[in-house]
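A single protein chain has been omitted; all remaining protein chains appear in their positions.
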Amino acid sequence: MSGGYDDELTRPLEGALEASTSEGPTSPAVGRDEWVARHGDNRTGRGGRIGKLEERLRVVPWWAWLATFVALFCLVPVVSDSGYVRRVAFDIAIYMLLALGLNVVVGWGGLLDLGYIAFFGIGAYAYALLSSDHYGVHLPSFVSIPLVVVIGATVGFLVGLPSRRLTGDYLAIVTLFFLQLFLTVTTNGDDLFGHNVTGGANGILNADPLSLFGHELPPTLEGGLFNPAYMYVVLAVFVVVYVALRFVNLSRTGRAWRSLREDPLAAEVMGMPVNSLKLMSFAFGAAIAALSGTFVTALSGSVFPLSFSFGILIIIYTMVILGGSGSQPGVVLGAVLIGILLELLRDPGDSRVLFYSAILVGVVAIYRFSVRLAVIVGGTLVFGIVVHSIAGAIDNGWVNGSGGEGGGVADFAANWVIVPVQLADWVAPVSYCLLVALALVLTLVHGWARIALLIPVLYLAAFVWENVMISQPEPTRYIILGVILIGLMIFRPTGILGEKRVEII
Amino acid sequence: MDTFIQLTLNGLTLGSVYALIALGYSLVYGILKLLNFAHGDVFMVGTFIGFGALQLLGGTTNPVVPAWALLALITLAAMAGCAVLGVVIERFAYRPLRDAPRIAPLISALGVSFFIAYSMQLLFGSELRSYDMFSLSGGALYTDGFDIGNVRVPMIRIITILAAFVMMILLWLLVTRTRVGKAMRATSFDREAAAMMGIDIDKVIVFAFVLGSALAGAAGVLFALRIPTYATIGFLIGLKGFTAAVIGGIGSIPGAMAGGLVLGFAESYAQGYISTRWSDLLVFILLILFLVFRPQGILGKADIRKV
Partner (left out) sequence: MKRRGGIMLASAVTVAASLASTAGAGSNAVASSQAINCNSKLKIAIVAPFTGGAGFLGNEQLSWAKYAVKTLSSKYGLKIKLVTGDTPVEQGPAIAQTIAQKFIADKTVVAVLGPSTSGNVAASSQAFFQAGLAHISPSATRTSLTKGASKEATSAFFRVVPGDYIQGPTDANFMIKQGAKNVVLFDFQEPYSQGLASAAETVLKAKGVTTTRQSVANTVTDFSSFVTKVPSSADFVFFPTQKPADAQNFAQQLLEQGKKAKVFGGDGSNDASAFKVPGSFVSNFAPDISGFAYNKSIIAGWQKDNPKDTLGSFGPPAYLSTQVALNAIKKACDAGKGQIKDRRDVVRNVKKIVVKNSILGGDFRFSTKSNDPLNAKFYIFQIQSNGSYKLVG
C-alpha cells in the first residue's frame, strides 16, 4: 500500500459487513477508506495481448478520445447522403446532450431526478415562445438560446429548492410529479386565466429555425432532405458542454459532488454546503436539458406537449446507466448505443440482424471462446433445424410464413425459425410467457443444465422475436429497455464505463 | 345537494380502489423501504386477468355461472394471478438488490414497470377492454340499488365499496392480530433485529408482496367493473395509488386507507366543483405540498434517522 497510511485506518471495523467483491485487497468495502483504495496504485489487469492493449488505451488522453469520436461523427453525413441517416445522427447528438445533463444530476449529484424531461420541454417551449409567431417575438438564436439556458437553470434551481430536504425516493416522486405538472400545464396552457400561453394540445407552430451570424439555417434542403448543418451545430455545442463539464468535475465543485454522493452525512459534517451542491447539480442538469430542447424546436419548427413523455425519460436513463453513471464518456457511449438500437428496431430487417448479433455477442461475452460456446451455438442451430423440419412435416402451413425483407438473414430466419402463415390467437401470449418463465428459470440453474436449457430458450426467443416482436417496434423497444435496466442493476450497476462506488449507509 | 351526494359517491367509489392500491405500496415500503413502481402495472395485469377470466366463463352476455359467482370468481382469479406475479417480481428483480444502494431497486422497479406494461401492449394491443357489466343480468348491476334523495346508488358501486372495505378490514386484522402480521410489523420496524429474533425475513417479504399484489389484483377487477382498461393504465393509476399512500403516511396501513379516500374525494370534488381541466394539476400540487411540508403524511410518524 502506498501513501503511508496507517493500517488501522484501512482495516475493516469490527463487525462491519464485508462487501462481496471478487477483486482483491485494494477494492473498496464498507468500513474501508474508498479514497485510499482508489488511489492505491494497485490495479489488477489482464494478461497477454489484451492486457497490453488495455494498458496502451488507458494512457490515451481524454481529449484524444473526444476528438476521434467527434471526427467519426462528422464523417457520417459525408459517408451517407441519406437524409434519414443524417436525421438519426442529429437525434443521437441530442440524446448525447441530454445524457450529459442527466449525468450531472444522477451521476455526479447522486440525485434521482425523474422529472428531467420536463426541463427538456421547458427549454423547447421557452425557445418557441421567444422565437416564433406565437407572441410575435423573434429573438435571434444567439440571444434566445442563452436566454433559454438561463431560464432552464432558474427553473431547475426553483424545482430543486423544495427538494433539498428530501431523501432519494421522495425526491424521485416529487420530480416525477413535477413532470406530470409540466405535461398538464402545457396540454391545457391554451387557457391559463384566459391567455393562450402554451398553445395547448396543438402546440406552438412556426418557430424560427436557427440563425447563425445572420444566416438562417433551413431545416430542410432542396428535395426535402434534412439539413446536416443542424447536426453539426448540435455536435459543436456537445463538445463545448462536454469540455466545460469536465472542467467543472475536476474543480472544487466536482470534488464536493463526489464527497456528497459518497457519504452525504460526512460531507455535511465536514462543512460542505450540501444543499447548495444539490441545487447546483439540479440547475446544471436542467440548463443542459433546456439547451437540447431549443435545437429540437428549431429543427421541427414546432413544439407539442406529447413529445415529452415518460418514455423518453426511460430512454435517457437507460443510456446513462448503461454507459455508466458518473462517467462522461460512458454516458455518451450509452447514448450512441441505445440511439442506434432504437432506430434499428424500427425496421424489421434491421431488427432481425440486431437480434441475432445481440444473441451472438451475448453468448460470446458470457462463455468466451470455449467448448461450451461451440456446444451452444451448434446445438441451437441443430435444434432449430430439427424442430423446423418436424413442424414442416406435420403441416406446411406452420412454416411457410414469409420471412420478410432483409436479404440473407431473412432467408436464414425463414428456413430456420418456425414462421407460421397464420398465427393462432393463443400462440403469441403463450410463447411469450413461456419464454419469460424459462428465461427466469435459466438464472436459477447452473452448469450443463443451464446450457441444456439455453438451447431451446434461444430458439424460442428467435421464434417470439420473428413472430411477435419484430412487427411492433414501439412496445418492443420499451420491453428491451426495461430488461436492460433490470439486468444492469443486478449484474453490472456501474454500466460499461462507470466507476464502482460503495454506498455507506 | 344532489351534486354533492353524487360527487361524494364518486369519490368513495374511486377512493376505495385507490386505498387498495395504496395498501400494496405501504406494505412493501414498510418492510423494504422500496417504492415499488411496478405495483401499478400489477394492478393493470389484474384488470386483464379479470377480463380473461370473464371471457372464459362466458362473458357477461352468456355467463355459465350466476352473476355473484361470476364476480367472485374473476376477483379470485385476478388476486391469485397478481399474487404470483408479485412473488416473481420480488424474487427476480428485487431480491438480488436487497443490499444494493437504494437507487438500484428503484431503477429496477422502473424497468419492471415498463417491461410489464409494454409486454401487455405487445401481446394484447392497445385497445380499451371493457367488462361490459351493463349486459350482465340485463343491466341489473346498474338498475338495482337504493336512492339517497335524488341520487341513485347502483349495485355496482355498492359492491365496489363494500368489497374494498371488507378486504381492508381483513388485512388490518391480519396485520394486527396474527403472528404473521406481527412478524411483518417487526420486520418493518427493524429488519436486522427481527432476523436476530428468528423471523424468516425472506418469507415475510414474500408474504408482503403476496398480500399487496393480491390487493392490487382485486382493486383491478373492482376498477374494471365500471371503467374500461388498457395496457398502459398502470402508470397513471399507480401514481395515484402512490399519491394516496404518501398522503396517508407511507408504511402505515390505516394511513393508506385514509389516503386513498382523501385522494378519491379530492379528485372528485376538484373535478366537480373547480374545473375538469385542472383537477389533475390540483392533485399533483396537493401531493407536492404534502411531500415537502409533511412527508410522513396524515397518519405516519416522522422518520427520525439515527446517525
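Letters are used for the chains, namely A and B, taken in the order the chains are written, and counting of residues starts over at 1 for each.
Note that a residue touches a chain if its C-beta (ideal position, glycine included) is under 8 Å from a C-beta of that chain, and two chains touch if they have at least 3 such contacts.
Because the structure is predicted, anything quoted here is derived from the model rather than measured.
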item: Among A:N103, A:S141, A:S163 or A:T187, the residue in touch with the chain that has been omitted; value: A:T187
item: Option touching the unshown chain, where A:V353, A:A391 or A:V436 are the choices; value: A:V353
item: Residue touching the undisplayed chain, where the options are A:D113, A:D169, A:D208 or A:E343; value: A:E343
item: Selected from B:L123, B:V210 or B:I233 as touching the chain missing from the view; value: B:I233
item: Chain B residues that touch the omitted chain in the full complex; value: 3, 6-7, 10, 13-14, 121, 125-130, 134, 142, 150-152, 154, 226-230, 232-233, 236, 267-268, 271-272, 276-277, 280
item: Sites on chain A contacted by the missing partner chain, in the whole complex; value: 23, 27-28, 37-39, 43-46, 50, 53-54, 57-58, 80-88, 91, 184, 187-188, 191, 200-203, 205-206, 219-226, 296, 299-302, 304, 306-309, 311, 324, 330, 333, 336-337, 340-341, 343-344, 346-347, 349-350, 353-354, 357, 361, 365, 405-407, 425, 472-475, 496-500
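In this section, only the chains that are shown with their structure count from here on.
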item: Intercentroid distance (Cα basis), chain B paired with chain A, Å; value: 31
item: Sites on chain A touched by chain B in the complex; value: 110, 112, 162-163, 165-166, 168-170, 172-174, 176-178, 180-181, 184-185, 188, 191, 265, 310, 314, 317, 321, 428-429, 432, 436, 440, 443, 468-469, 472, 474-476, 478-479, 481-486, 489-490, 493, 501, 503
item: Contacting residues of chain B [partner chain A, same complex]; value: 33-35, 88, 92-93, 96-97, 100-108, 110-119, 121-124, 235, 239, 242, 246, 277-278, 280-281, 284-285, 287-288, 291-292, 295, 307
